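Taking it in order: structure first as structure tokens, then the write-up.
One protein chain omitted, others in place.
Right, chain A next:
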């Protein structure tokens, strides 16, 4: 579609019918005139028209307009020069042109009977892209618009600040290993630009053109402050995200390491335990083999345990003892004892004071001597207290069952 439009646009100013255009093209190709001529004549017309139109522009263009015809000849001259230089390439060009012509002819033959619309459609779909590279015309166009004269001597007089254009020393294409490698490609572009920037700075400083922006020079920037703020925010976010991820990784590693430590500790503990058990077994064996065989089983065990305790350095001495001989112990303290008595502590309370077979069989408080002395019972009958006090020197009164038991427990 674009092609069509371009064609139409191309034909409109020339104001020729389609077929005419084709034949015209052919004629121009066959004749030896450079193809530049027609459009240049056209441009001359334009310029003249422009001269009439605006004074300012005419000032600018005047020299161009005035010199144009001579320029034209210049172009022709240069063309001929180049032709002499590149006679081989010129031959190739001719060949190409012939090819193009033949293609055009074939197209014409085929498409003559069709509707113009159909024709265009077909042309759009089946058109083979031709190699058009009219170097002469391109160079002429370049000469027409170039700011800096193409002559090297004259170009040297133009200050750099005038155009600010630089060409790098190396083609970037060669530097880029693969066009799909984004990083390498962008780096190549950046390096090329940097080279130019360095060169340009020197050139500009030499010409006395201000280059560096002073720090106190504030002006509107290309990108607004909000945008830059957003960019900064984004960068900060990225940085914090990076930091957080690093921290998380560190934590993870630590966790992993902590686990290792824990496992190690557990292993150590297990090892210790195993070692202790082994020691115990060994000691047991020793005991069995040694003179302890004559002792009773229970007694032997007790003895053994004490020995083990000694062996282990008395670590669990107290605990071991308590576990074994709780009943044989005396009461913990007086207060506790009292409380135990008052509120009760284990065992059966009822009939605790009543006599039974044992108590009646207990003759510990009985003395035959007192019985033989006599009067003891009478005294006792009068007042227990006085009797007790009277007989305190000689003998203790017999205590009750409960007391007696308690006394026995106290040892």
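The rule we apply is simple: contacts are C-beta pairs under 8 Å (C-beta built on N, C-alpha and C of every residue); 3 or more make two chains touch, one makes a residue touch a chain; residues count from 1.
To be clear about the criterion, contacts and distances are computed from a predicted model.
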In UniProt, the chain not displayed here, chosen among "Eukaryotic translation initiation factor 4E type 2", "Proteasome subunit beta", "Podospora anserina S mat+ genomic DNA chromosome 3, supercontig 2" or "Actin-related protein 4", goes by "Podospora anserina S mat+ genomic DNA chromosome 3, supercontig 2"
Out of A:152, A:167 or A:334, only one touches the absent chain, namely A:167
Determine and list the chain A residues touching the chain excluded from the picture. 1-2, 4-6, 8-10, 12-13, 35, 38-39, 42-43, 46-47, 50, 60, 63-64, 67, 129-135, 137-139, 141-142, 144-149, 154, 157-158, 161-173, 176, 179, 185-186, 188-190, 192-202, 204-206, 209-213, 217, 219-223, 227-228, 230-231, 234-235
